[in-house]
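One chain of protein is taken out of this complex; the other chains stay put.
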Amino acid sequence: MIKAGIIGGTGYAGQELVRLLLMHPNVEISFISSSTHDGENYSKLFMNYYNILNIKCIEAPYNIVDQGIDVLFIALPHNHSSKMLTREILEKLKIIDLSADFRLSNVDTYNQWYNSTHPSPDLVDSAVYGLCELNREAIKKANLIANPGCYTTCSILSLAPLLIKSLIDLDSIMIDAKSGITGAGKNLSQATHYAECNENMNSYNPIGHRHIPEIEENLSLLAGQTIKLSFVPHLMPVNRGILTTIYCKPNQPINYDMIREAFTELYSEEKFVRILPKGISAETKWVKGSNYMDIGMFHDERTNRIILTSALDNLIKGAAGQAVQNMNIMFGLKEEIGLDQISMFPI
Amino acid sequence: MIKAGIIGGTGYAGQELVRLLLMHPNVEISFISSSTHDGENYSKLFMNYYNILNIKCIEAPYNIVDQGIDVLFIALPHNHSSKMLTREILEKLKIIDLSADFRLSNVDTYNQWYNSTHPSPDLVDSAVYGLCELNREAIKKANLIANPGCYTTCSILSLAPLLIKSLIDLDSIMIDAKSGITGAGKNLSQATHYAECNENMNSYNPIGHRHIPEIEENLSLLAGQTIKLSFVPHLMPVNRGILTTIYCKPNQPINYDMIREAFTELYSEEKFVRILPKGISAETKWVKGSNYMDIGMFHDERTNRIILTSALDNLIKGAAGQAVQNMNIMFGLKEEIGLDQISMFPI
Amino acid sequence: MIKAGIIGGTGYAGQELVRLLLMHPNVEISFISSSTHDGENYSKLFMNYYNILNIKCIEAPYNIVDQGIDVLFIALPHNHSSKMLTREILEKLKIIDLSADFRLSNVDTYNQWYNSTHPSPDLVDSAVYGLCELNREAIKKANLIANPGCYTTCSILSLAPLLIKSLIDLDSIMIDAKSGITGAGKNLSQATHYAECNENMNSYNPIGHRHIPEIEENLSLLAGQTIKLSFVPHLMPVNRGILTTIYCKPNQPINYDMIREAFTELYSEEKFVRILPKGISAETKWVKGSNYMDIGMFHDERTNRIILTSALDNLIKGAAGQAVQNMNIMFGLKEEIGLDQISMFPI
Partner (left out) sequence: MIKAGIIGGTGYAGQELVRLLLMHPNVEISFISSSTHDGENYSKLFMNYYNILNIKCIEAPYNIVDQGIDVLFIALPHNHSSKMLTREILEKLKIIDLSADFRLSNVDTYNQWYNSTHPSPDLVDSAVYGLCELNREAIKKANLIANPGCYTTCSILSLAPLLIKSLIDLDSIMIDAKSGITGAGKNLSQATHYAECNENMNSYNPIGHRHIPEIEENLSLLAGQTIKLSFVPHLMPVNRGILTTIYCKPNQPINYDMIREAFTELYSEEKFVRILPKGISAETKWVKGSNYMDIGMFHDERTNRIILTSALDNLIKGAAGQAVQNMNIMFGLKEEIGLDQISMFPI
């Protein structure tokens, strides 16, 4: 059994991680820490665990390497996980960090977009970007995983095949992303007060969202060239799910089959990335509650544009599910163990 | 492996049954029939199964006993399952019927409330009412299970302890039940058209809902006396869940501990019925996606009334989950096998 | 033109009041105060007024009688309006208080249910309970109106006809009330965080809600006897609306026509209370956005129970609309002026 510790287990992603690990046949949860609920029974906070899980939240342990755990999941706001990690910890434990702290290779970029000073710039090089389908080999050997963001997982996996095959004009990418409200987390805010967002649709931060450098860095790596793109996030009145609609122009004469082939080549052996049949758009309802991501592809011959639609569950493939998938890879387990839930419908 | 056939697998309850059986370690689905989608790939109808389940819907087989199955689930509208069953089938197969056809022991009552003529009145005596927590012993030996309705499961399990202990005035029961919209099924109707029910709250059929005789029959059995009660169903704009608020008067001097003891005595060993801590009301969010039912109990000393609040997932404990639970009991399996999903939050 | 001041104009009820007064042909808004948004432009807080209303929020004026206003609306939390009012103010201004401070005639009852000490017990006698359809004559002469609560308006108007005609057993009343989430106000709380209440159904405070004494006092007055009743509020994932389902037993042989006649007698001349046709239940969608309240009546002959279903918009007939209706009555205007909005559908 893999012994897992969870730092920050009372946010939405942390809670989803607890649920997935509880149902994972090879994992045992050693502790759940919470700065705000220290000493409280976890099932009192989340009554779905009532009579099922009997564990008290603790403070984050000081001597993390002496807890007898094999893997540490950290689900804290940015700047917090990097503050608590040291080289010694990285040598003794496998770490999967769900925050943004280790996602950007360039510390200056991090400092600028997150408007802060990175607490542990020297550890950044040790991290592997945990986008499983693209970085599997590096993940196998990593001790520190930077688990990708929800918007970024959806955006990067959608565009990767087109960039790897050099099919598109790199200056043409526009990503229109729609997120459910759990994407904004569990902290109270006016924007996520029920009556303020129910029955409403809006974009927010249309020119400066923090997931932009993460998307651009990884797509630039795939393209072998610096990419700049537009990314506009929207808040939609649903609990879960991300839907991205991506617009770009081909850089050569193209047709639907060429597009599809790029996706098939990259993903045909991937369990969790599903290439939708021709003519079918992604819908969040078919992936919510699962670790799957669906991609639909269109070539608009009239305007010669490529349009991609993709969907995933922001708390699973966009956070806790991908964290478990990373753990499975790191520990040499079959990648889908504990992640075989079929999306529940209707939810 | 238990081989299971499903008649009527493309409604919401049928689809949920498919999902639960697919994740059940001891079951193999032999066929799924659908009168409206004969020949279509199941995963084309329900894209959550895309790349996961590759099976075509068939017409309901004529010679059902020759299909090599061990158990047959029927998820058809009322009057249909009773039309296709015969004594021969009952002798050779275990049948779990999710419709109302065999839930009422009195055929005249059925004919009156369902405004029809029961197609197989002679089979009614063979059926066992599959409310697992109350009828477990009979279910073990049954060949034909009448799987209870969603409203009824929630209502009967809530009131059972008070009736068994004879704590309440039998003429005082008022059940106010709220259902999500999947309770109205997959068939299109104006009442379930999005813009007609979203942001709306309403009661419907406040004095003649068909679940009334089912609730009254089973509660009367427990009380040893004929019970008549009020039951008012409501439609609420959520996908899943039933919440019942039950009002009744004690028939003797009473206090909270006496009420709680009645529940503990009946349910303390039950995995799927959870007695909530004092002061806590049931909420559908903590049971949705699971086979659990939660009950909260209140004694209003000021008015000397007992108030119960209960919640379950109408498609799981109120339909497909209870059907699987019945199957587990019938086949001597551990009752919770394949039903250990923890409620996902937020959903 | 009636000059109106509004104290506490940035909550949901206060904002709705601003909207109704802006569209009222006989009213001019003199000021809007807000303790938290002093100095901010109102249309920056509520962008629906962008380019329409150009007014800055002020602090609540100290010398309220010197502001040149005719009527003062107060939409503050309980204990606040009573703190700022004096006998002098009452003599010089007409006051409509949307809080609970002056709704209960018995100060001890107030102190007990609101767990506080009433700041101005000597003013309580000056207040008239502003339930327009029942207290019209007193309202005409009043200087201080205690504007009723949302749950209470719906409950009292529903039961009044049965009590006036002495048709029911006074010990049999159970009120099951469902509220949209604006009922919980604009203050942030975990219970009203989108992902916590969306897709959820729950009851809260099932034996001690503060609207109980207000309902009981007014119904007791109508019945000429002390009434105690059960009132269980529920939170439902919609923005607006209250739906009450009321259960009671007749105290004499009764039929539907007798029930209907009691309602017709009391309400046939009332514009804003609509008696629904036989067999029709109230639905919030038909009253939302309007000052109307709908009542449906049922006699269940099988169990000999009376069941009432009623609906109103909690922010209009349940708060700001009734406040305007009270103002119209106090100033001798036609009661429906400024309140003739037809419910928008679908909303």
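Letters A, B and C mark the chains in the order given here, with residues in each chain numbered from 1 onward.
Assume a residue touches a chain if its C-beta (ideal position, glycine included) is under 8 Å from a C-beta of that chain, and two chains touch if they have at least 3 such contacts.
Being a predicted model, the structure only gives us computed values, none of them experimental.
Asks: Of A:87, A:228 or A:334, which sits in contact with the chain we cannot see?
Replies: Result: among the candidates, A:228 touches the missing chain.
Asks: Touching the hidden chain in the full complex, which residues of chain A are there? Just list them.
Replies: So the residues of chain A touching the missing chain come out as 174, 176, 178, 180, 195-196, 198-204, 206-207, 228-230, 232, 234, 236-241, 243, 245, 247, 281-285, 288, 298-300, 302-303, 305, 307, 309, 311, 346-347.
Asks: So that we can see where the missing chain sits, which residues of chain C does it touch?
Replies: 12, 15-16, 19, 22-23, 46-52, 182, 199, 239-240, 271, 274, 276, 280, 283, 285-290, 294, 340-347
Asks: Determine and list the chain B residues touching the chain excluded from the picture.
Replies: Interface with the chain not displayed, on the chain B side: 12, 181-182, 186, 188-190, 192-195, 197-199, 237-239.
The rule is short, and it goes like this: only the chains that are shown with their structure count from here on.
Asks: Quick one: compare the interface residues of chain A with those of chain B and tell me same or different, with half as the dividing line.
Replies: Shared-number fraction above one half, so same.
Asks: I'd like the Å distance between the centres of chain B and chain C, where a centre is the mean of that chain's Cα atoms.
Replies: 39
Asks: Measuring centre to centre with CA averages, how many angstrom lie between chain A and chain B?
Replies: 37
Asks: Could you say which residues in chain C touch two or more other chains, in rising order?
Replies: In chain C, residues 195, 198-199, 237-239 touch at least two other chains, as defined above.
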